[in-house]
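I have a structure I would like to understand better, so I am pasting it below and will then ask my questions one at a time.
Apart from one protein chain that is not included, each protein chain of the complex appears where it belongs.
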Amino acid sequence: MRTGLIGAGLLCLFGALNLRATPPLPTEHLTVEKLGPKNPHWVYVVDEAFFNEIDARVHLFDGDHYRELGQIDAGFNPGVNLSPDGGTTVIGTTYFSRGAHGTRTDVVEFVDNATLGLTGEIVLPPKRANTLPTYFNLAYSADSRFLYVSYVTPASSFGVLDPANKAVLGEIDTAGCVLVIPSGPNRVSSICESGRLLTVTLDANGHEASRALSEPFFDADTDPIFVQGVPTNEGYLFVSFLGQVHEVDLSGPQPAFRQPWSILSATEKDQEHWRPGGQTVAALHRGLGRLYVPMHRGGEGTHKAGGTEIWVIDTKTHARVARWPLAAHKLGPVVALQVSQDSAPIMFAATDKSDVAVFDALTGRLRHVEKQLGQTVWFFLNP
Amino acid sequence: MRTGLIGAGLLCLFGALNLRATPPLPTEHLTVEKLGPKNPHWVYVVDEAFFNEIDARVHLFDGDHYRELGQIDAGFNPGVNLSPDGGTTVIGTTYFSRGAHGTRTDVVEFVDNATLGLTGEIVLPPKRANTLPTYFNLAYSADSRFLYVSYVTPASSFGVLDPANKAVLGEIDTAGCVLVIPSGPNRVSSICESGRLLTVTLDANGHEASRALSEPFFDADTDPIFVQGVPTNEGYLFVSFLGQVHEVDLSGPQPAFRQPWSILSATEKDQEHWRPGGQTVAALHRGLGRLYVPMHRGGEGTHKAGGTEIWVIDTKTHARVARWPLAAHKLGPVVALQVSQDSAPIMFAATDKSDVAVFDALTGRLRHVEKQLGQTVWFFLNP
Amino acid sequence: MRSIDRLFEDSSRSLARRTSRRSVLATLGRMLTGAALLPLLPIDRSSRGEAAEAGASASKGAHQSAIDNPESCEYWKYCAIDGFLCSCCGGSSHSCPPGTAPSPITWIGTCRNPNDGRDYIVSYNDCCGKTSCGNCECNRNEREKPMYRLSRNNDVNWCMANADANYHCSVSVILGVSEQ
Partner (left out) sequence: MRSIDRLFEDSSRSLARRTSRRSVLATLGRMLTGAALLPLLPIDRSSRGEAAEAGASASKGAHQSAIDNPESCEYWKYCAIDGFLCSCCGGSSHSCPPGTAPSPITWIGTCRNPNDGRDYIVSYNDCCGKTSCGNCECNRNEREKPMYRLSRNNDVNWCMANADANYHCSVSVILGVSEQ
């Protein structure tokens, strides 16, 4: 031990004498980082921070270098989405005048994704749906003319905002149907308890021009769909509690429903009781037509249980391409996931401990595990 | 396995048939709990929640039954104290109009300790000292006529408030001296870099009547005192980085300084390098005259390292009564502690993981460990 | 009894240990499907076989105290609760902690009490107006439905209509027996 000590001492001493020859380090100047050009392997990680729920935040994370690039404040029980051009993050959230109590202010905040600085806000009526993050808490029209915000008081409606002029244009009642699923420049669909979609078409001023109720496309009693739909090329895709896939084509004036199909064989469904589950229950690579679903074995009441495997399904053939068990990587149940949209895609998977695993989305090879990237990571958005 | 299943089935079935005879459980009515009469073994646990710093909170914890009794919101970087009668908790804190950003509002909130409900607030100028919790961030005069709040902008001063009428009476400059150490009905002392106390005496309206600067009682260069003083019968007691105890008698018009004494032998100090350290570095049982200090082995720069032992010292004889090593209990370093003031006292000790251990303060017997009572528990207050 | 209470409370207090709680829940629902009367025990979710084994090998006493313990996520009345148990926050299974306000609006569920074999209708209220309690996080979802069936949904903040709309913790209040 003593020799070790002396050894170390001499070593450092020698180093010091030796290096005195080098010039001193230059003076530094404190600056503020800007973000480089966006990368498809970046991801917006929505941390609901349930244990400190007024302090939700969004982390911008680099899935190639496994580094945090920056952070966006997200308030209480936020909805988060991006503008169609990816240039703006919108945070629909609720603040209280005294931190966790006092006067409630609902607001949409606009963040410049190049600087992560606030560029403005729109104050809402205190009706914003306080619920878990999905693509449909707030959403832009395809041309960015309108921004829609889901309201639940518990009466349901939605707000139509003008993001360019930072103004509220109006509120449209949805007769018990919920969330804002945007399509085209002026259509908003909401999901109804009857298994139908209510579609409201807006006029140039963002007021209601017409509304139509679709036929039922699912049964809320026997096999409800998760509200966490994912964007497809023609609209959105919804997975049901029992593993049915409902593809909704919103490219026309009214929704069109493809024939639902199952990601489960009869045995997997009825004997083995495999089920989708979590807070975000699907991710889709639109170019490859590959659907990624966190699956677990369970039944009634387990629809929020995380996946012990990720199943990869070809949305054209409906065939399962792969099963990726997570126990092999010592990963806990996966409650949220996302896949990048480039040709060398990576998949992000958040466990119920909010460890975020990064996989090669083609091979399922685990590339990295980022420990506790947040407190309760329940949603990811691609840049 | 099958037999096990059937067995369980029959068992429950039998139980069900059997118990059907019992009347159904009565309907319940949702109520709000009130607190019973306060107990000396309750403790206010200040969680600064550093990882979600806008969401600090105070837990009221029962040290006999190891239960949370309730919670008080504490905002950002709070100061916390109690009224002399123990009936009111005052939270000096900072809020932002948009959660973690936006317009800053500094405020003192008043909480009724019988209901844990807010009873009022006083809005301050945005000057409140944003620092770690001590007894001296905000404090009442002995007769509760005044409430003093420490300001740092970084210029230092303090506010004089009227808690009865919820009004700000004025601000008094402290010429670089910091914190508010109250004595009597109208005196406030602040600690100066020169090692002196500045004592300001107020008139009936809470304005400055006179001020006086004491002789130096410590040396900030050679052996600075921790600002985390603890109340004694005549004033406050301060521990220094090197283990000197400075007892300050504030019962007279001007501070009187007892001869400082050490909790360390020369060997313990100079050879073994024992040091006090943490976020709260002392607790005192005023009746027994027993001082509890978290001690670790270290040196320059380790004054915030938690204690690996609790040392118990008799403040009359200056003799050490006991050493309680914490490793024996598999407890991490203790960064904050408190002792109840009753005749069967218990000691609360928070580790740097915010596990809170409850000890018999006479024998050092470990009674309980409450895992992660908060995120960053740095201060305790007796009821 | 005390020790088991703490076990549950600790496991939910610690962010790092939330998994154990969640895995209980995943298991729970599955086993209800598989065998409605099989005791529900904290077990690995990776396969029914393992689950059953773990179940069989675990202690019935611990299970019994859990389903009768209002500070445990396994308490029978909590079959579709989602949030922090007010019982661990200064309240009880049917009372709010001091200084909080009950949510006037709520949603209704049905839970079976294994002690008398009856199904009880319960109201899941939130207690509101203080910041997240953070103790005894519990997420169970028997017969819970997505947001479009709001009266059966536990994903929305039921403090939404309170003057102080912040969520603190959740209770489960017996409204009566469900007769079928």
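Just so it is clear, A, B and C label the chains in written order, and each chain counts residues from 1 on its own.
Here, a residue touches a chain if its C-beta (ideal position, glycine included) is under 8 Å from a C-beta of that chain, and two chains touch if they have at least 3 such contacts.
Everything numeric in this text was worked out from a predicted model, so none of it was measured.
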item: Residue in contact with the excluded chain [from B:Pro224, B:Pro260 or B:Gly289]; value: B:Pro224
item: Which of B:Thr31, B:Thr115 or B:Asn130 contacts the chain that the document leaves out; value: B:Asn130
item: Which of B:Ala100, B:Ile263 or B:Ile313 contacts the chain that the document leaves out; value: B:Ala100
item: Residue of A:Leu116, A:Cys192, A:Leu291 or A:Leu326 touching the missing chain in the full complex; value: A:Leu116
item: Chain not shown: contacting residue from B:Val152, B:Val168, B:Ala212 or B:Leu362; value: B:Val152
item: Sites on subunit B contacted by the missing partner chain, in the whole complex; value: 50-54, 76-77, 94, 96, 99-102, 104, 126, 129-132, 152-154, 156, 176-179, 191-193, 220, 224-227, 273, 277, 296-306, 308, 327, 332-333, 351-353, 372, 375
item: Where the unshown chain meets subunit A, residue by residue; value: 1, 4-5, 8-9, 12-13, 15-17, 19-20, 22, 24-35, 55, 57, 60, 66-73, 111, 115-118, 370-373
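What we mean here is this: only the chains that are shown with their structure count from here on.
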item: Centre-of-Cα separation between subunit C and subunit B, whole angstrom; value: 34
item: Distance from subunit C to subunit A - Cα centre to Cα centre, in angstrom; value: 26
item: For subunit C, residues contacting two or more additional chains; value: 15, 130-132
item: Touching two or more other chains - residues of subunit B; value: 55, 73, 118
